[in-house]
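Please read the structure below before turning to the comments.
Subset of chains shown; positions unchanged.
Order as written gives the chain letters A and B; numbering starts at 1 within each chain.
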Amino acid sequence: MADQRFFQRAGPFALDDIVNRIGARMAGAAALGVMVRDLASLEEAKPGDLSVFADPRYRAAFEGTRASAVLTSPELAGEAPANGPCLVLIAEPRLAYTEISKIFYPNPPIEPGIDPHAAIAATATLGAGCQIDAGAVIGAHARIGARCHIGCNTVIGPAVVLGDDCVVGANATLSHALIGDRVGIFSGAVIGAQGFGFVPGPRGPVRIPQLGRVIIEDDAEIGANTTIDRGATGDTVIGAGTVIDNLVQIAHNVRIGRSCALAAQVGIAGSTQIGDGVQIGGQTAIAPHLTVGAGVRIAARSGVMRDIEPNLTVGGAPAIAIRDWHRQNAGLARMFGRRPRPLR
Amino acid sequence: MADQRFFQRAGPFALDDIVNRIGARMAGAAALGVMVRDLASLEEAKPGDLSVFADPRYRAAFEGTRASAVLTSPELAGEAPANGPCLVLIAEPRLAYTEISKIFYPNPPIEPGIDPHAAIAATATLGAGCQIDAGAVIGAHARIGARCHIGCNTVIGPAVVLGDDCVVGANATLSHALIGDRVGIFSGAVIGAQGFGFVPGPRGPVRIPQLGRVIIEDDAEIGANTTIDRGATGDTVIGAGTVIDNLVQIAHNVRIGRSCALAAQVGIAGSTQIGDGVQIGGQTAIAPHLTVGAGVRIAARSGVMRDIEPNLTVGGAPAIAIRDWHRQNAGLARMFGRRPRPLR
């Protein structure tokens, strides 16, 4: 499936072993002796490959696949062709396929050691088994946990704390930050810069000293070239398990809950609070000092100007309930004579 | 108030001294012998702390505060509880609080010297007292003023000029630029890249050589991962005292006046001119070749497609007068049956 120059494949694995590891079961006879060499889509699979069938729209591909085994749900198993591949049944086949992907293509093991081109302050401390790449700079009194990988030319500022098993890409910049375990920070991200806080002065804006920190909790992930400013006083917080895409702006004193997902180019203004499990579509902006309840879903390109109660789905700018937004768009189309199918 | 790992506090200071330094006066008896150790919000303050009360909505916090002294305005002083903290009176208490923050938490002093991991061209010149961090690269014939701080892995291109007392973060890239005094450029910013200028050619777009510069005047500030392209011919100009947030795009030949504030993710297209004192909300886009008058305020997420006269406030996309935009949004809500309070 993957270019072996960039990704190293493990295996092959016995299908029985895989089935056991993910807690699935075989649909029919046991798979004694069936070996799986790689993963592939239904269309591209060859004998020896494992594939996934989780969406009835791909039935034709399922019927024609040459895969040796296919993950699917009990509900979809009836679509299987006679004399087809071994069927592996599990309630959430996509989730299982993802887990199996990690078995075949585990994250590349880190190669412990400090590149001679890295610059590490004498007072910094590194946990066991870290990999520090060429050009990385680690500041005074920084504390890096065990098994962290700090990419090339990344800068970890003075006194920054990283937990265990963190992966920081290349050319990233971290300062004024306390970071948990298993956090991923992608290349070019800037964590802990000064927030954009001013008071009006007689000769233009006067900068308010930004004396807070950035807290990133366990298992969070921060996208490439994303910026997260430190608090003005107090902290900017990214909750555990929250994932943030590329080119996102998180302003000072924003607090984001656990297990949220923010798509690319989102911007969240200062001091706004986002509950747990919130999903935010790309390029959405959220005004300062708002509260977005847990479980809220926000469509891409929305402009949120008011608080949102938990579990609502909203869209538009200013953002309104998603059904109202769709109704408004349809109404405008009727009213101003939009041709029936303008884009098709 | 601040994590002492990241911020060093000066002081303590006598309250009388502080009052004198900011030109305030005591509300009642003199503050003989009162010492101030730190700053804190009304809620979090302990004895020995100075706080600020500038917004009547926080009256309850004011009444309950344990702060030893509180900055407030003469108008608000009447709200003070009996036997409360020492009151320090000044017309603009927030501005004064900001000034006092800088007394307690001055910018960290630079540590003059050139890190052995920096690479400085033989023909570059550095003013007295510069701090050049590990991995920084300074190109041929670059001229850096006195007391500048160039962060880790930042690249200053050939012939770039910086004035005195500039601070450049980490992993920033500067080229084709003339920069004034006391300018701040945050981590990851890219100043002076080629503008996006093409003429249609027989086999697709043909790049127009970009032969101009970037001029950043005194006291301006450029946010993290912001990009400012050099002019095509002539210059891209950022006026004195203008502050630009993170992830902002300034295209070639844009000219921004003095003391403007541009929030995160704003984009300004080529050759547009922005007057003095303009405030632009986050994610706003401004079309090319426009003129935005002095003192204009533009709401977040606006799309400006026409010139704007001085001192107007606009919003929406296409941007219109802000009152008209609010009226339009309210009208659409009525017309398409939006439920009365959809987000609450």
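Definition applied: a contact is a pair of C-beta atoms (placed from the backbone, for glycine too) under 8 Å apart; a residue touches a chain by one contact, two chains touch by 3 or more.
What you see is a predicted model; the values in this text were computed from it and never measured.
Every protein chain here is a copy of the same sequence, 2 of them drawn, and the whole complex in this file adds up to 3 copies.
Rule of thumb we're sticking to: only the chains that are shown with their structure count from here on.
Centre-to-centre spacing of chain A and chain B amounts to 29 Å, using the average Cα coordinate of each chain. For chain B in complex with chain A, the touching residues are 1-3, 5-7, 41, 92, 94-95, 98-99, 101-102, 105, 115, 117, 133-135, 151-153, 169-171, 186-188, 221, 223-225, 241, 243, 245-247, 258-259, 261, 263-265, 277, 282-283, 300-301, 317, 329, 332-333, 335-339, 342-344. Of all residues in chain A, only 119, 135, 137, 141, 153, 155, 157-159, 171-173, 175-176, 188, 190, 193-194, 196, 198-201, 203-209, 211-213, 225, 227, 229, 233, 247, 249, 251, 265, 267, 269, 283, 285, 287, 303, 306-309, 312, 314, 317-321, 324, 327-328, 331-332 touch chain B in the complex they form.
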